[in-house]
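Note that this complex is displayed minus one protein chain, with the remaining chains in position.
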Amino acid sequence: MAEIPKEEYLEKCTTACAGCTSSLTLRYVLKAAGPDTVLVVPACCTSILQGIYPNTSFSVPVYNIAFAAAAACASGMSEAFASMGKKTNVIVYAGDGGTIDIGIQALSGALERGTDFLYICYDNEAYGNTGMQRSGATPMGARTTTTPGGKTDAKKDLDRIVAAHNIPYQATATPAYPKDLYEKVKTALATPGPSFIHILAPCPPGWRIASDMSVTVGKLAVKTGSWVLWERKYGELRISSPSKSAMKKRAPLREYLSVQGRFKGISDSAVNELEQAIEKNIAQLAKEEAGEC
Amino acid sequence: MLTVATGNKAVAAAVKAAKPAVVAAYPITPQTEIVEQIAEYVTAGEMDARYIPVESEHSAMTACIGASITGVRSFTATSSHGLLYMHEMLHWAAGARLPIVMANVNRALGPGWNVWAEHTDAFSQRDTGWIQLFVSTVQEAYDTTLMAFRIAENTGILLPVMVNLDGFVLSHIMQSLETVEIGDYIPPMVLPHRIDTGNPAGYGTLTGPGDHFKFRWEIEKAMRNSPAVIADAEEEFAMRFGRKYGPVDEYLCDDADVLIVSMGTLGKEAEVAVDNLRKEGIKAGSLRIRWFRPFPELDISDRDLVVLDRGYSFGFGGVLTDSIKSRYRDSSLFSVVAGLGGQEVTYDDIAEFVRNRRMGEEYWFGVDA
Partner (left out) sequence: MFEIRIHSRGGQGGVTAARLLAMAAFLDKKHATAAPFYGAERRGAPVTSFVRIDSEPIKIYSQIRSPNLIVVLDASIMDTVDVLQGIQKAGTVLINSPHPVDLPGVKVLTIDLTGIALAVDLVVSGSPILNTPVLGALARMGVISRESAEAAIRDMFSDERNVKAAEAAYKELVL
């Protein structure tokens, strides 16, 4: 396994909150991608953490674009680089809201057209930029500023929506397992055509956890099966090793929920639904891996 | 009841009092507090509305359209890029003659991202057929939001109404607020063309060149009726609740030689400039435009005008300036482009614009030497 390089493309002067795993993710993504890379960023926390004009905390070009528009912008950029014979990586770095809610139409179009790019959705399970309103990715039972009593709808199944586009490479990751994340970004960029990586990014203010807990919470997500790490190359699914070992003996879901303030007071029925969703997801993935679907 | 509230909270309180059946909204800075407050009212059972947490502003406006055509009251709030993302459906709402009320928290447009006050978002919707009102205090935001429902739903109007308040400057400032018991100030909504399975009809069917213009003319007729209806809503409001509003807010205009014409919070700041200018012997007055569409009749003859524009039509000029000029061609006017993207404009700056006015010219504050 390759070592993660020391080069930094994201300076330490970002204005992200302490313990932000989304900016941590970005560090690994850029290390894997290297300097011949353009980031396309729709409105999200990442638009803010670049700093304020005339400064920027990135040492690769970042193209900021309207909230709903990232994948379409990347389509144009990718075709243009291709027309010039350039191999520049085009990476969309978008939040869950910009992916699953307002941006899903543009994403679907770009995947269907076979755009040669990598789309990364960092999922902090709410609208962080605007102060933590619910998104389609907010899990059931979580409190946000627009679901003060806890969300009553389930988390949208983004990965299966993306999977329905039959793209060459798709994966999940979380920066709590940096090597896994790094390898997946490398593979995605080496695969021609559209790639998609969905990254769980614990967010201290949004999840109401201490800022030094975000990596621990990311690990708990994997250990409890709330977040399963896998990759699918040309239709072949492989569950990644951290999740493989987690599945042998899953940690109780409550361990993941109880450390997060956003789940305070969650009803038993919501916990049950979350548990059932986890079991269903794992069973489906295991079946697919075994070639039984 | 007297309390202290932000502009956003005042809007939410007015919406609660107006009792819409459906609220569909999407968060965006600096409007989020309106959405969050309404979500909280609904969760706490203080508001008996269906709150739809849509996935975009296009859907927010469209959900309001879907609700409104069944004959119920609906509300949304947005700002900046959110308003622009609604643009198609804004034309739709007005064209379908639906009395939807929306609060728009005025904010600049990207790129680069800027979350601060500017009027370009609303100005870009100038020709959609929405009635557009601009407010300048927390109390006025509350009062005007209440009036908006009454105006929109008037059967002689049936046009959507947008209440505009300056981002952060007004949306986030805390001022005193007196809420009222609205009683029957807003009569029950009656939509003559509501969807009714007992009386089936096609809505928005293909309309040929021989008919289309007739529907556009109907919109304009309603717009032409609207000054009387808005004035009536304002008078009735004054009678019931004691606060007076009009198409413009005049401050020491009667004997003025020079009028500062502006919109939103700049209009209040301008009043301080007027006081200071008068101490120097300059007879200034402030004319704050409250109705942008329909555009009001103005009494501006024989006076110098210093127009403060917080939005610009590239290749032409300030948007407010444009509206004034095209109505009053001969008015001599100094057009000042100031306050874009939250640029700080103080009463001292405004007084300087007046002292150094160059009639017939345009001046970009902070850029021109």
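First chain written, first letter: the chains are A and B, and each begins at residue 1.
Keep this in mind: contacts are C-beta pairs under 8 Å (C-beta built on N, C-alpha and C of every residue); 3 or more make two chains touch, one makes a residue touch a chain.
The structure presented is a predicted model; accordingly, all values stated were derived computationally and were not measured.
Engineer: Going by the contact rule already stated, which one of B:Thr43, B:Ser124 or B:Gln175 would touch the omitted chain in the full complex?
Structural biologist: B:Gln175
Engineer: With the full complex in mind, choose from A:Leu10, A:Leu30 or A:Leu49 the residue touching the hidden chain.
Structural biologist: The one listed residue touching the chain not shown is A:Leu49.
Engineer: Have a look at B:Tyr41, B:Tyr142 or B:Tyr347 and name the one touching the chain we're not showing.
Structural biologist: B:Tyr347
Engineer: Among B:Ile219, B:Leu252 or B:Val272, single out the residue that touches the unshown chain.
Structural biologist: Checking the options B:Ile219, B:Leu252 or B:Val272, the one contacting the hidden chain is B:Val272.
Engineer: With the missing chain put back, which residues of chain B would touch it? List them for me.
Structural biologist: Looking at chain B, the ones touching the missing chain are residues 2, 4, 30, 113, 115, 166, 168-170, 172-176, 265-266, 268-269, 271-272, 344-347.
Going forward, only the chains that are shown with their structure count from here on.
Engineer: Quick one: chain A and chain B, Cα centre-to-centre, how many Å?
Structural biologist: 39
Engineer: Which residues of chain A touch chain B once you look at their complex with the stated criterion?
Structural biologist: Result: residues 43, 47-48, 53, 64, 66-68, 101-102, 104, 127, 129-131, 133-134, 136, 145-149 of chain A touch chain B.
Engineer: Of all residues in chain B, which touch chain A in the complex?
Structural biologist: 26-29, 32, 35-36, 39-40, 43-44, 53, 55-56, 81, 85, 110-113
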